[in-house]
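Yeah, one chain of the complex is gone here, protein chain that is, but the others are all in their spots.
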Amino acid sequence: MNSTQNVIAGVGLADRPLKSRWPARMDFAQSASGLVLGLFMWGHMFFVSTILISKDAMWSVTKFFEGYFVLGVSYPGVVSIVVAGVLGLVMFHAFLAMRKFPANYRQYRTFIGHRRFMAHEDTTLWWVQVVTGFLLFFMAAVHLYQMMMHPGDIGPYGSADRVWSGRWWPLYLVMLFAVELHGGVGLYRLCVKWGWLEGKDANASRRKLKAAKWVLTVFFLVLGLATLGAYMKIGYEHRAQVGEKYTPAWAVPAPKEKAQ
Amino acid sequence: MAEVKAARTLTFKILRYNPRVPGDKPRLQSYQLEEADGMTLFIALNEIRDKQDASLAFDFVCRAGICGSCAMTIDGRPGLACRTLTKNLGAEITLAPLPVFELIADLSVDTGKWMRGMSERLQTWVHMKQEEIDLKRIEDRMDPDLAEEIFELDRCIECGCCVAGCGTARMREDFVGAVGLNKVARFRLDPRDKRTDDDYYELVGDDAGVFGCMSLLGCHDVCPKQLPLQTQIAFLRRKMVLQGTKG
Partner (left out) sequence: MKVIYTDVLVIGGGLAGLRLAIGAKRRGHDAIILSLVPAKRSHSKAAQGGMQASLANVTKGQGDNEDVHFEDTVRGSDWGADQEVVRMFVNTSPKAVRELAAWGVPWSRVRKGDRQVVINGQKVTITERDEAHGTVAQRDFGGTKKWRTCYVADATGHAMLTAVADRAIAESIPVHERMEALALIHDGGRCLGAVVRNLVTGEVLAYVAKATAIATGGAGRLYRNTTNAVICEGIGHAIAMETGVAALGNMEAVQFHPTAIFPAGILVTEGCRGDGGLLKDASGHRFMPDYEPEKKELASRDVVSRRMEEHIKKGNGAKSRFGEHLWLDITLLGEHHIHHNLREVWDICHYFLGVDPVKDLIAVRPAQHYTMGGVRTKPTGESPTLKGLFAAGEAACWDMHGFNRLGGNSVAETVVAGMIVGEFIADFCDKSENAATVPVGLVQEFVEREKAKLDEIVNRRNGEDPSAIKLEMQDLMTANVGIFRTGPELQAAVDGLQKLLARARNVGVRSSAPGPNPELVTAYRVQKMIRLALTIAYGALTRTESRGAHFRSDYPRRNDAEWLKRTLATWKGDSDTLPTLNYEPLDPRRMELPPGWRGYGAKDYIDHPDTPARAAEIEKIKASGAAGDRIALQRALMPYDHLLPPVLRGRNERIDEPL
């Protein structure tokens, strides 16, 4: 390469092979998919937690997503399509994020040692993301597959039966922690990665973001545990009638009439 | 009334290893030293070398926190030894050489070679429009605020703390580190450098460059000069993504 050209303006880069544009796209796509999934996760938690208000509220939310209030008829298939999309996004996000995982044992050992000696919160939180991300790769896939194939089973009784009688609650319990930690840390990291909400004093903003992240994580964990507990309770009480669909209170026939 | 306290006895656990001694193995060696008022690791290490172990290797140059020679891991974290006061540390202090960089011996590592490689790779100099500068003429004007902004990023002392504190750099040897990304941000800001984002993309537009950064912010938190690395890397990432998705 012409060294004079290098020193001066032209940079001497005109004749070099151009760098691929893919790293930029992938970096962006990883963050974008993470953002969508993170926000979805929070929304999802709000929707399922409506069980804490009442079974009717949860039933309404379910029916809303099945298009019942718009179309007048339930189309659980709508849910399947959405779930399929989320599953695709999860796989896409996992594929992109996996590039950053330790690629071999040496890298793994190095990072473990680094994390231990540095005792640095953000570094440790990244490792939390790696571990939870790894777990979610399996757990989310199982959960989403189930939802995609049995969208009609979502409901106050359907979900509760799955949690209790279907013995999904251990998975959900672990997944709750994994997803809340992974998503919470991920959303915080997106902010510092892209410089969002940075303001004038980046250090002060970061402290606030970090605090907000922990508050939200705790909030969603509490909400999630309460919700899971609620489903477990309903599922336990409903264990004899597994498979029965919930009928909202206003549609239940007069008490004197016998069911069936 | 200030309480008169007995001086502490400090125990230094220092990672010793001289790769040029056949059969030598990395080991932690302990030294004891009575703490003195205002004692820094510069003072302590020199005292150990003068009085206890003449073979102990370490690097100091300015001993004032401005040359970047004495970076080492102090109780696990990278930092400048010369300006670390022992009174801010516990009675047992563990010192190890910076990781990532080639070990010379004990606490001495070859940051110079790494930094030179980084500079050559990222071409960390102003790429002027023309070589001939008319030295007789008044210099080109620059907005005072811009000059100060450039200086803010120009304060990097290439000590290597950001590299040693970076999870990515620890795992991937080809990563340019915050020091490199900050330099690119610095030249990008400088109107005297005629390079464009297209040129910078060629330098850092990959996973060994800005897209390799996972935003662990170890760099930002250990930088002895408190450089705004978080902000600069985020800024560079946005610009490079824009450049990379433009076409």
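In this document, chain identifiers A and B correspond to the written order of the chains, with residue numbering beginning at 1 in each.
By our rule, a residue touches a chain if its C-beta (ideal position, glycine included) is under 8 Å from a C-beta of that chain, and two chains touch if they have at least 3 such contacts.
If you're wondering where the values come from, they're calculated on a predicted model, not measured in any experiment.
S.K.: Out of B:44, B:74, B:105 or B:203, which touches the unshown chain?
M.R.: B:105
S.K.: In the complete assembly, which of B:15, B:126 or B:208 touches the absent chain?
M.R.: Final answer for the missing-chain contact: B:126.
S.K.: Would you write out the residues of subunit B that touch the absent chain, in ascending order?
M.R.: 18-21, 37-38, 40, 49-50, 54-57, 59-69, 83, 85, 104-105, 108, 110-113, 115-116, 119-120, 123-126, 128, 133, 135-144, 147-148, 150-151, 154-158, 187, 190, 192-193
Rule of thumb we're sticking to: only the chains that are shown with their structure count from here on.
S.K.: Would you kindly tell me how far, in whole Å, the mean C-alpha position of subunit B lies from that of subunit A?
M.R.: Each chain's C-alpha centroid was found; their separation is 37 Å.
S.K.: Considering the complex alone, what residue numbers of subunit A touch subunit B?
M.R.: That would be residues 4, 6-9, 11, 13, 16, 18-28, 99-100, 102-103, 107, 110-111, 114-120, 122-123, 126, 189, 192-195, 198, 202, 206 of subunit A.
S.K.: Which residues of subunit B touch subunit A in the complex?
M.R.: On the subunit B side, the touching residues are 73, 76-77, 99, 123, 125, 127-131, 165, 167, 170-172, 194-195, 199, 201-202, 205-207, 211, 213-218, 221, 228, 230-231, 234-235, 237-238, 240-241, 243-245.
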